[in-house]
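So that we are looking at the same thing, I have put the structure below in structure tokens.
Excluded from the complex is one protein chain; the other protein chains are retained at their positions.
On to subunit A.
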Amino acid sequence: MSVEDAIGDEERKKNRYHFDRHAPDYRDRAEEITRELHAQCPVAWTDTHGGHWVASGNREVFEIARSAEYISNDHDVKGERRGYQGISIPAPQRGRGNRGGFLEMDPPEQRHYRQALNPYLSPAAINRWIPWIDEVVRACLDEKIEEGRIDFVEDLANVVPAVFTLAMMGIPIKDWRTYSEPAHAVMYTPLTSPDIMRVGQLHMAMQQELIRRLAEIRENPRPGLVNGLINAEINGENPPDEELRGVLGLLIGGGFDTTTALTAHAIEWLSENPAERDRLSRERDTLLDSATEEFLRFYAPVVGNGRTISADCELAGTQFKEGDRLWVSWAMANRDPAAFDNPDQIDLAREGNRHNSFGLGIHRCIGSNVARTVFKRMLLQVFDRMPDYVCDPEGTVHYETISVINGMRFLPATFTPGPRLGPGLAETLETLQQVCDEQRLAEPVTVQKARAKVAD
């Protein structure tokens, strides 16, 4: 770098803020840090993790995240292109050499993958599953209903998204625990934890299991996302296994812990605000949609994503250079007072809630319809069957850091016991596997349009 460049660099990065997204400090003081960034520098430079930009202002995030011509998600694991490091800052140890599916790709490849998967995940596709999802929720609650005690994370919010994601993929749902623990643990274990190597190995074992399933479905096709991927046309060819591994990992990572985190936070808040809970239950027909969006805004499960600047440019008033790393904070953009009245308060009836929790632009969360539906179906049955639940703050455990997902490990609660309505989880999953197979529910909506039929 020439002296002139160095001075230019100093000038470009004059809005500085020490921001460490992996530190417990960011979890503990998230609102304060967000306010400081908004007030001082909605696009800031931080020297942490090799140095990167942090976009936190709502207007700035909107402009930057949608500028597909200047930002890249590419994770160039083999050094075949420009060496970009994908969406994690810093690139994770455990992910070294692995590309995170189409979330770490740019168009046209990225678009081809999404086109292959959209018909499994569109609103029309997901609506077909509602009676099936309700039955999983029913069984989870039945396991605990007579006891008067439940851990909403362990016994409900960890289970339903996992079971449903596997069903859509075409993987046996009875195996949900094989995937659920590693998917959860990689999110709640801080990078600095001594446990990180063990968790990494657990995650590797899960990846191996996914590879076995991939081979099996290639051999004996069965409907689902995995089959859709095997037959996808990516730039005119079927994708190689090494890319599919990353895509399957992405589907698990996106499908499991995110909805868990959203649901746990909403249930916790509603326990602390029982009048609002009763109102939401009573006025669910008019309030459930807006309340869901508000919980998404307030408790954005994925707090942000990394990007790489792919060409020198000026965006949102900042000069970026090709190769610069950038953290786009969905969570902070959701709390910008310039875009939301009383941003740090939950308003279940909020209108004009233009939140960023599913991201913006071409990488909009492809599972957004899954997340909303599963969240709503869980919440409704909790309202109906455990209307007086009270969470226990003593036993509640939030993630130590919010590196990727702002989630919870435990959320124990008590409630007035009630009667069981049907068989327990294991038996229910056997029945639901049959329903899924016989009715070919995991086919794309272009092939199978009928709604799931589940016996009462």
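One rule holds in what follows: a contact is a pair of C-beta atoms (placed from the backbone, for glycine too) under 8 Å apart; a residue touches a chain by one contact, two chains touch by 3 or more; residues count from 1.
Methods note: contacts and distances are computed from a predicted model.
Asks: With one chain of the assembly withheld, which option in "histidine kinase", "ABC transporter permease", "Nickel-dependent hydrogenase large subunit" or "Ferredoxin" matches that chain's UniProt protein name?
Replies: Looking only at the record, the undisplayed chain corresponds to "Ferredoxin".
Asks: For the chain left off this view, which of A:Leu360, A:Ile405, A:Leu425 or A:Ala442 is in contact with it?
Replies: A:Leu360
Asks: Could you tell which one of A:Gly8, A:Pro24, A:Pro90 or A:Pro119 touches the chain left off the display?
Replies: That would be A:Pro119, which touches the missing chain.
Asks: So one chain is hidden, and I want to know which residue out of A:Arg66, A:Arg149 or A:Arg279 touches that hidden chain in the complete assembly.
Replies: If we include the chain that is not displayed, A:Arg66 is the one touching it.
Asks: Touching residues of subunit A against the unshown chain: what are they?
Replies: With respect to the unshown chain, the touching residues of subunit A are 62, 66, 115, 118-119, 121-125, 289, 293, 351-356, 358, 360-362, 364, 368-369, 445-446.
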